[in-house]
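One protein chain omitted, others in place.
As written, the chain order gives the labels A and B, with residue 1 at the start of each chain.
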Amino acid sequence: MHAEAKQHDFEPKIVAFVCTWCTYAGADLAGTSRMQYPANVRVLKFPCTGRIDPVFILRAFQKGADGVLVSGCHPGDCHYMAGNFHARRRFAAFRALLDFVGVDLHRLQFSWVSAAEGGKWVEVVTELTERVRAMGPMLEFKSLEHEEQWSAFQAMADVPGVVNTPELKEAYDKI
Amino acid sequence: MPQIITEQNLRNLIDLLVKESKVVVGPKQADSVVLYQPLAAGSELTLDSLPRRSAKELFFPICENILSYQRLDGKMQVTDVDRSRFPETVLIGAPPCDAASPAILDAVFSWDYNDEFYLERRRKSTIVGIACTQGDDACFCTAVGLAPDTDTGSDLFLTPLKDGSYACKAVTEKGKALVDAHARLFGEAASADAAPFAEQGTEKLDLVKIKKWLEGHFEDPLWEKISDICVGCGSCAFICPACHCFDINDEGSTEQGSRRKHWDACGFSKFTNHASGHNPRDVQNKRYRNRIMHKFKYYDDKFGRTLCTGCGRCVRACPVGIDIAEILSTINAKQD
Partner (left out) sequence: MNAKANKNQSSCIEPSYYQAVTQAIRTQAVQVLKDGTVAGVVGYLPGRRKGTARPALITTPEEAEKLIFSPACVNNLSVYLTKSKKGVLKQGRIGIVAKGCDMRALAGLMGESQIKREDLFIIAVDCAGVYGSRAERSESVTEANIARKCHECTVHHPEGADFVAGAATELSGLTPLEAEEMARIEALPQAERWAFWKEHFSRCIRCMACRQVCPFCYCEQCLCDKNRPQAVENSPRPAGNTAWHIVRAMHLAGRCGGCAECERVCPMDIPLNLLNRRMAKELKELYDYEAGLAPAEKGPLNQYKEDDDQSFIK
């Protein structure tokens, strides 16, 4: 059935934060219409994009997401009148902040996908997945998760900054 | 004849210790601050300023794992930290106010319960203290019973000499062993002319009198007066060589994670917050009172020592300029 599906070395984890009224319904439409899109995306449903706190995005990256999608209703279509307008400003600011601390914004995608736009959902998810696949795993936050303060070291080998190569030993022998 | 080590040989000693697979920790420039950090080479040792954080983190890390858990085949597996892997560590360049701190903290970490995390790190460490030649107006070690040349807590104690070398005194067996193992780096001098020690800005305090006053003044207008400006951060406690409160947190998911022990501070409003919502230290001055009481009364009651080395870090760092040396001299001057 999926004979043409390509084998990839790296399957990125994409977390999608979507609003229940538009994008979730749009993704549902894509499914009921039997459209194909990468299975890399994990969808989390929210009442509104206005409910999506920037800290959720951070948390997703920290816990292993390689890419994040935030998607909701088109401007003017918000079920709660203005949730997406507020979200738009908040995420514009948050993007600038992430950029400033050195996060590659290509891993973060925002979109408006209505309940009727199953095709657009497929397009957005596919594009983000392939882009992130090409970029490789998001290592910044993941590697931070494993870092400790130097004083928490449990063995010589864990202590950052302490190099102990044979060359160094040899150099010290000359003292 | 006194034993000496030149500055170059002190740095060479660090190189040798690193070569011997010991972790050598000393004051090191890290961006704009000097911190105790592992040294990769003797050249990294910076002895011209007091590190921003105290040396306590060597034994009592800011944050360390005490166990980890993982669900495997439906069963939760708990893994203890292998403390035997803690490395042999040498702390070099701690002034008396820092070198004295483990000597104070040993009591609390081996009292009703032996904190093996602390004690194992402590057993595996050797402290090379150094007499202090550069105090400032926030220092008050002499006021709390130490001095710029006190060797309490040090295994090996260095005193800077006028010619730039250091007189060495092996205070403990550990210190002697360190010298004996590297004897060729140490020499002898005909005379040892010590460089002038740091000067102190405060008068000597009567700690017994202060404790006595504290005993009778749990409720006193002074507390509100001195701490009504406290904003409740933890910087004084975190950079203190003697403060040792910690919190334990489980972090992770229901599948895997770690139990972590990390620094906590009595200045935080959440410190004494009960699960019920009740908070016995509900206002900041009660929290600040605890800080003073713990340092100068409770700890003394229990362990016979003052929980302060007079390093002055809290005086320098307090965001709102609360000055513990000033508070102590206020109490010291009280008649009733």
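Heads up, the rule we're going with is that a contact is a pair of C-beta atoms (placed from the backbone, for glycine too) under 8 Å apart; a residue touches a chain by one contact, two chains touch by 3 or more.
What you see is a predicted model; the values in this text were computed from it and never measured.
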Among listed residues B:199, B:215, B:251 or B:301, the absent chain is touched only by B:251
Answer key for B:41, B:229 or B:245 versus the chain not shown reads B:229
Could you tell which one of B:71, B:123, B:209 or B:270 touches the chain left off the display?
B:270
Determine and list the chain B residues touching the chain excluded from the picture.
30-33, 35, 52-53, 62-63, 137-138, 201, 228-229, 231-235, 237-239, 247, 249, 251, 260, 262-263, 265, 268, 270, 284, 315-317, 319-323, 325-326
What residue numbers in chain A mark contact with the hidden partner chain?
53-55, 58-59, 62, 75-76, 82, 85-86, 88-104, 109-112, 124, 140-141, 144-145, 147-149, 152
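In this section, only the chains that are shown with their structure count from here on.
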Between chain A and chain B, what's the gap in Å when you average each chain's C-alpha atoms?
41
Touching residues (chain side chain B, partner chain A) in the complex:
12, 15-16, 18-19, 21-23, 37-40, 57-58, 61-65, 81-82, 85-87
Spell out the part of chain A that touches chain B in their complex, as residue ranges.
148-156, 159-164, 168-169, 172-173, 175
